[in-house]
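Some notes on the structure that comes next.
A single protein chain has been omitted from the complex, and every remaining protein chain is retained in its original position.
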Amino acid sequence: MPKKLTIPQIIKRIREFRDDRDWMQFHDHKNMAISIIIEAAELLEHFQWKSRNEVEQYVQNNREEIQAEIADIAMYLFEMADNLNIDLLGAMDAKLKMNAEKYPIPKAKGKHTKYNRL
Amino acid sequence: MPKKLTIPQIIKRIREFRDDRDWMQFHDHKNMAISIIIEAAELLEHFQWKSRNEVEQYVQNNREEIQAEIADIAMYLFEMADNLNIDLLGAMDAKLKMNAEKYPIPKAKGKHTKYNRL
Amino acid sequence: MPKKLTIPQIIKRIREFRDDRDWMQFHDHKNMAISIIIEAAELLEHFQWKSRNEVEQYVQNNREEIQAEIADIAMYLFEMADNLNIDLLGAMDAKLKMNAEKYPIPKAKGKHTKYNRL
Partner (left out) sequence: MPKKLTIPQIIKRIREFRDDRDWMQFHDHKNMAISIIIEAAELLEHFQWKSRNEVEQYVQNNREEIQAEIADIAMYLFEMADNLNIDLLGAMDAKLKMNAEKYPIPKAKGKHTKYNRL
């Protein structure tokens, strides 16, 4: 079994892939955000028109494709965070703390209401 | 300086946040993909109508907001990968290898042409 | 009851609104496509996490907001078509004919399968 990668290692590989191709010139933040949403739509397209049960079945039979779509989003997202010098895990942790305040357990439990309507 | 988080740690926190609120019932894969694209649009909205220079200026002055938007996408993406038992970094590494074949350096260098038109 | 507007009339109003504000400089096709997807995400956000029944209920109680979101998408779409000299209804009619060939009734009836998998 291969050794698990770390985030700094994957970021290094993303940078190399990009810079070997001299693509930084295209990777301004607006273009990165565009690419993230295009990939997000490709992921969503797999579930278009499907019921919850059909989706569950589909992901079992099309694991590779779903995994590749998620990886596409992740690559642009990790690179964009790197370009902005954002520590992605730290940013997630900070956001989780903010969300915990926006959605107190007693109020939010079992409900999908947005915080400004809670 | 706080100790850096690891991916398993952040995933554990995402799970706890969700399960404390009994939200797994809403987090089927289709709903997760919808949430990813909604957050991706919120990120993109920051750059709407802006030129490259304006975007560069904007991210300097609105770092917190951009970081929070990226974190929002990441949280749904990490959770979705976790729900599907996908090793996110491994998936990214596999995709990078596929992309390296689709975009050979001599052909792709300095060009943003899609592989099927290269 | 007010007289119904025609498409040329609404396009004229969209153009005037834009040109009174000297906004054509921002309305290149890429920026228009970005604005369309941002508005599409705002429409989708109304249905985030909701079941089919909840959506049905929600649209009854939030008609004005849904109507405004749909209008936002339509305004950018009509303007973009106008900027490209595209006859929107003619383009839709042409696409309907193409789709009728891609999705023959006997094969497609009652199924949401994409044409390339039918």
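Residue numbering begins at 1 within each chain, and the chains themselves are lettered A, B and C in the order written.
In this text, contacts are C-beta pairs under 8 Å (C-beta built on N, C-alpha and C of every residue); 3 or more make two chains touch, one makes a residue touch a chain.
All values reported here derive from a predicted model rather than from experimental measurement.
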{"item": "Missing-chain contacts mapped onto subunit B", "value": "34, 37, 48-50, 112"}
{"item": "Where the unshown chain meets subunit A, residue by residue", "value": "26, 31, 34-35, 37-38, 40-42, 44-45, 47-49"}
{"item": "Interface with the unshown chain - residue positions in subunit C", "value": "2, 4-7, 9-10, 13-14, 17, 20-23, 25-26, 28-30, 33-34, 36-37, 40-41, 43-44, 46-47, 50, 52, 55-56, 59, 63, 66-68, 70-75, 77-78, 80-81, 84, 86-96, 98-100, 103, 105, 108-110, 112"}
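Methods note: only the chains that are shown with their structure count from here on.
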{"item": "Contact graph of the chains (line, ring, star, complete, other)", "value": "complete"}
{"item": "Whole-Å gap separating subunit A and subunit C, where each centre is the average of the chain's CA atoms", "value": "27"}
{"item": "Inter-centroid spacing, subunit B versus subunit A (mean Cα positions, whole Å)", "value": "3"}
{"item": "Subunit A: positions in contact with at least two other chains", "value": "34, 37, 50, 112"}
